[in-house]
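What you see is the complex with one protein chain gone and the rest in place.
After this line comes subunit A, so read on.
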Amino acid sequence: MKALLIGEYRQGKLLDTTYELKAFADRLGADSVMLLVGSDADLPKYEGRLYLADAGKYGEYNPDLHKQLVLQAVEKENPDCIVFVHSSYGWDLAPRVAVALKAGQVSEIVALNDGAYEVNACNAKLRRTVTPKGGLAPSGACPLAVLTIQAGAFSPSGEPQGAPQLERLELSGTASAIEFVGYEAAEQKGVDLSKAEIIVSAGRGVGKKDNVPVIAALASALGGELGASRPVVDAGWVDHSHQVGTTGQTVSPKLYVACGISGAIQHLAGMKKADFIVAINKDKDAPIGEIADVLVVADVMQFVPAFTAKCAR
């Protein structure tokens, strides 16, 4: 089985998620080749063939041109599947490629499951197993499969290594209907919770805005970041850039401490991939208890200061 991995490059840098593509191919037991529209200045550590196209010429993302580049690599390699990260890049590009090839697409794969791909459904409340007809990657045949993987779902097992065997890709023209005008930073210079190893989140159970610093103090004692549930953000207690959940950020820290968060589906969807979840809640039957590894049944404002004191000793 051969996978064509589509690496990602933004604002002059290779994105780390590129390595997750290789981790996914390894889990699939597939050989791989990679395509990157990037630059020689920042090449991935990769053992294998890398089709490199110049981002200076074809844009960091020009949908028309990047589609043509992918199709060119497909023609050269005849892969069984094409794998993207389910980022805004893969989001936009993968379905274009799939329809151009009349290929089946499976979006945002979170796990491999006995000959099928596991994907989220119904706002991550449910999982579906989806299979391209003919197997995970129908060998050498059309329809091949176009796949996007959830960022963070397939972590590389070790440090990536190797030097790619470069092969340049060129298009005959660079004409495109879409004209790139510019980038603009998001309005809220936000906290990137997706990379945080420890997150301590405040929920409605903290009671009032004045209590939020108590939760923030625990976050800092643990060396982590402050997160928040939607009601707390909607009430204006914490800035939206800290929101965890379907309308905020999706996180996968090593440790997630939910303080006074009952566990609405939308919140759980954003944090349930944490390795270890501690819930502090006065209701032992709150939904958060269903997914927490450890539950402390307590009043948040009584327990958290005591906990912070022990952590900081």
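One rule holds in what follows: contacts are C-beta pairs under 8 Å (C-beta built on N, C-alpha and C of every residue); 3 or more make two chains touch, one makes a residue touch a chain; residues count from 1.
Everything that follows uses one rule, which is that contacts and distances are computed from a predicted model.
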Problem set entry | Name under which UniProt lists the unshown chain, selected from "Sulfonate transport system ATP-binding protein", "NADH-quinone oxidoreductase subunit N", "ABC transporter permease subunit" or "Electron transfer flavoprotein subunit beta" | "Electron transfer flavoprotein subunit beta"
Seminar exercise, completed: Missing-chain contact, candidates A:Asp26, A:Asp54, A:Asp92 or A:Asp234, resolves to A:Asp92
For this session: Identify the residue among A:Gln72, A:Thr131 or A:Ser220 that touches the chain left out of the display.
Result: A:Thr131
Exercise. At which residues does subunit A meet the chain that is not included here?
Worked result: 61, 63, 87-88, 91-92, 94-96, 98-100, 102-108, 116, 119-133, 143, 145, 177-186, 190, 192, 198, 222, 247, 254-255, 265, 272, 276-280, 282, 284, 289-299, 302-303, 306-307, 309-311, 313
